[in-house]
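Note that one protein chain is taken out, while the other chains of the complex remain in position.
So that you can tell them apart, the chains are marked A, B and C in the order they are listed, and the count of residues begins at 1 in each.
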Amino acid sequence: MTPAEALRAAMPDAVEEASDAFVRVKAEKIVEAARVLREKCGAEMLHQISGVDRPPDKMEVVYHFARLKPAEFLCLKVSVPRSNPVVPTLAHEWASANWGERETLDLLGVTFSGHPHPYRILLPEDWEGHPLRKDYAYPVEYHGVDCVE
Amino acid sequence: MTTIQGVRLDEGERAAPALPRDILTEELVFNMGPQHPSTHGVLRVVLRTDGEVVLDSQPLIGNLHRCCEKILESLTYIQGLPYVDRMDYLGALNMELGLVLSVEKAAAVEVPKRAQYLRVILCEINRVISHLFAAGQFGLDMGAFTPFLYMFREREEGLTLLNEVTGGRLLYHYIRYGGVTRDVSDDWKRKCIAWCDQVAAHMDEYNNLLTYNHIFLNRTVGVAIIDRETALRYAATGPILRAAGVPRDLRKDMPYSSYEDFDFKVPVGPHDKGVVGDSWNRHRQRLLEIEESLKIIRQAIAKLPAGDVANPKVTRGWKAPEGEAYVASEAPRGEISCYFISDGGKAPYRARMRGPSFYNISLLSEMSRGLLIGDLIALMGSIDITLGECDR
Amino acid sequence: MTEATRPGRPSYMPPPERFDPEVEQTILLTKAEWLVDWSRKSALWPLGFGLACCAIEMISTAMTKFDVSRFGAEVFRATPRQADVMIVAGTVTHKMAPRVRRLWDQMADPKWVIAMGACTVGGGPYFKYGYHVVKGVDKVVPVDIYLPGCPPRPEALLEAIMRLQELVESRSKRLNGKDPGFTPPEKGSRQAKKDGISPVEPWETEKAHKFDDAKKKQEEDEARAKAAKKAAAPAAPAGEGAPGAAAAPKPERPARPPKPPETPNPEGSA
Partner (left out) sequence: MILAETTPLSHQLAAWLAGLLGMQPNWLFSAVGALVVATVILLLVVTPVGLGGVYLERKLAGRMQNRRGPNRVGPYGLLQSLADGVKLLAKEDILQRGVDSMLFRFAPYIVFMAAFAGFVVLPFAPGVIAADLDVGLFYFLALIALETVGIVMAGWSSNNKWSLLGAMREVAQVVSYELPLGLAAMCPALAAGSLSLVAITDYQAGPVWNWLIFRHGYWAIAMVPAFLLFYTAGLAAAKRAPFDLPEAESELTAGFHTEYSGMRFGMFFLPEYAMMLSLSAVASVLFLGGYHDPLGLSAPGGAFEGAWGWGLLWFFLKTTFLFLSQIALRWTLPRIRIDQVMYLCYKVLLPIGMGSLVLSALLRLIR
């Protein structure tokens, strides 16, 4: 069963867009959608969480799940408004989501509601801004060390 | 959640083991790293211990965050490639392949057969070198210094081979969109086969010195078992997953770059000693994978087709058309993948790199509970992380 | 031109200091200084501290093929207290910079720093877009030897260690008067050719003259503009935009500050 079919069957009102490549679901339904993928499509691994900044008003979070046999990647996408990007967390069910979501929070500023440790992971905690946003302003000085020559 | 010295520690899902409290003891908090001989770089691990027993640990990363993804978005396609090399500096060619494959898929670029074979040959040499380093480093963590040097001997020879083709010793910038930069000579092919023979001949030496050493077995067999479920939950890939008994190797499961042409096995744990998923099996897994890689190199050199080594359509100012792709490939430390989006501009719109070490090391917090400090070193050494791709 | 910046003399070598030769030769202490410096240079224990890619090449240097132990520098100490030289091998990030500084602070004197790799020299490939990369480790700790390359080959690190040995030794050599200082070879001589010194100094080329001419012209223009302004100012004291001043040709770039007067060469006067 492809993810599109499975999700349309299980939760028709949550699917916003579906194709062979990916399924876009409503942000608040992502936990259920991931569960459907695990149960119906055999997704055993949350392979990767990516955030994509789509200015001026959107932000995407892209989940790539991996099926072991036959090996395939299943893709879920979630769109959230750029002004208030909030997505429910998957960290309670998929341990790999814990760090993946923290990284997305760190670099893109997407908040994952219910995340056990919603803090920066790569950058220092007092870093300003989210670097992977398209309008990121490069820092001039950090703790007395100037960042530009 | 507990906060110690300004560091927030995970409680995690599994509680700390209950220890017999005969004597009133005090917990110690250790900062292991960023400068510590066995953190393999600038990983910082905060340990909460009861004497030698680790109650909880928290790996803190980001000390080597080098802004790879932002740079890929800021520079042109060809300019961005060297930065991917620097993600996993031990398996640099495999990192390049990770980015290039997904760009090629999104842009539907054809790669000449000879270039695909060359990629396979050089990536496998790189994998052998990387695994030799990892296995030796693990021995070093266990206190055996000499096997590391013996493995470095073969590693240096391999580096010389790569150096001859690519011009770099550690970072290569060899794989380009639609092909590779340089062709190999017949002389080089002979040298490469000779090197394969040399490595194969020395495998017994490594095994005698390290792998089947009685003390080494005592230190690693049954220590820090990462089972199938834990590995999958944390999306740990590569030798860790295979040592845990999951036969997932993208070279077999989702063949890329003509891997389907070659005949090789995917070694899966448990191996002849120990239990599935323990530190020894992860170490042995790497050594077995070296042997398989040598097989692939030999076959690829024997079957190397004639032709171009690069797609002539991909020029200096080449841009990918609009589109996106997610392709994963098997790097030495696990699955490297790139989620690539192009908007047709001169730079990728987004190139999200998956560093396998990032996911592999996230296991540490859960797996370390209840281990001795010596065992924790075994766990960290057998996971074998590179901070460059962990922090990117 | 001072001794240290003269072409051909490595900039890391401080200019030689001179004392009365009789005093230099007779005092026992200078011999002791020589012994101390000899031992320091012969036993440079590095801090086992790798940051990124360059660390792998640093390890390679210590291994079979390159074998830094020949110089007695294979004793990689894990604790900064016992190390003599910190080889900053790899990219220093803002998160890591305080720790690098702290490690340097923890090292016992005398201590040296080799900045290994382009990233530590000046940000390297991460110079422009690397928001989290410190653009050169010399913003955090003082650096003695800069070693460019991305990553530098092990041979280069060996060279850096040898240069550091020279630097360590130069102190007592200066005290003992054994360091003859740098005397530039005669232009066009065999030694000059061997050292790769061009028979024509850079400031003697036509290009430099052109630049000088342009500068001269610019200065003249400026002087003329100043004079015109001076002349115009009393004429229209309240006028903001005096017509005379506007007509004067404006220099395109602000004038360079005048060259500082050359410091007398201590050797030349001696």
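We adopt the following convention: contacts are C-beta pairs under 8 Å (C-beta built on N, C-alpha and C of every residue); 3 or more make two chains touch, one makes a residue touch a chain.
Keep in mind it's a predicted model, so treat the numbers as computed, not measured.
K.L.:
What chains on display are touched by the one that is not shown?
P.N.:
B, C
K.L.:
May I ask which residue of B:Lys105, B:Arg153, B:His173 or B:Arg228 touches the chain that does not appear here?
P.N.:
Spelled out, the listed residue whose C-beta touches the missing chain is B:Arg153.
K.L.:
Which one, B:His36, B:Arg282, B:Arg298 or B:Arg333, makes contact with the chain that was left out?
P.N.:
Of these options, the touching residue for the absent chain is B:His36.
K.L.:
Spell out the interface residues on chain B facing the chain that's missing from view.
P.N.:
Interface residues of chain B facing the absent chain: 28-30, 36-38, 51-52, 139-146, 149-150, 153, 209-210, 213, 215-216, 218-219, 372-375, 377.
K.L.:
Suppose we count only contacts with the excluded chain; which residues of chain C make the list?
P.N.:
The missing chain touches chain C at positions 35-36, 38-40, 42-43, 63-64, 67, 69-72, 74-75, 77-79, 81-82, 84, 108-110.
Everything that follows uses one rule, which is that only the chains that are shown with their structure count from here on.
K.L.:
Which pair wins on C-beta contacts, B-C or A-C?
P.N.:
Higher C-beta contact count between the two pairs: B-C.
K.L.:
Which whole number of Å gives the spacing of the CA centres of chain A and chain B?
P.N.:
24
K.L.:
With centres defined as the mean C-alpha position, give me the chain B-chain C separation in Å.
P.N.:
38
K.L.:
Which whole number of Å gives the spacing of the CA centres of chain A and chain C?
P.N.:
From the centre of chain A to the centre of chain C is 47 Å.
K.L.:
Which positions in chain B touch two or more other chains at once?
P.N.:
Expected reply: 62, 65, 67, 70.
K.L.:
If a residue has to touch 2 or more other chains to count, which residues of chain A qualify?
P.N.:
122-124, 131, 136
K.L.:
Sort out for me which residues of chain C touch chain A in the complex.
P.N.:
So the residues of chain C touching chain A come out as 94-95, 97-98, 122-123, 127, 129, 131-132, 134-135, 139-140.
K.L.:
Can you list the chain A residues touching chain C in their complex?
P.N.:
122-124, 127, 131, 136, 138-139, 142-143, 145-149
K.L.:
Spell out the part of chain C that touches chain B in their complex, as residue ranges.
P.N.:
47-53, 55-57, 59-60, 63-65, 78, 80, 90-91, 93, 95-96, 99, 103, 125-126, 128-133, 150-151, 153
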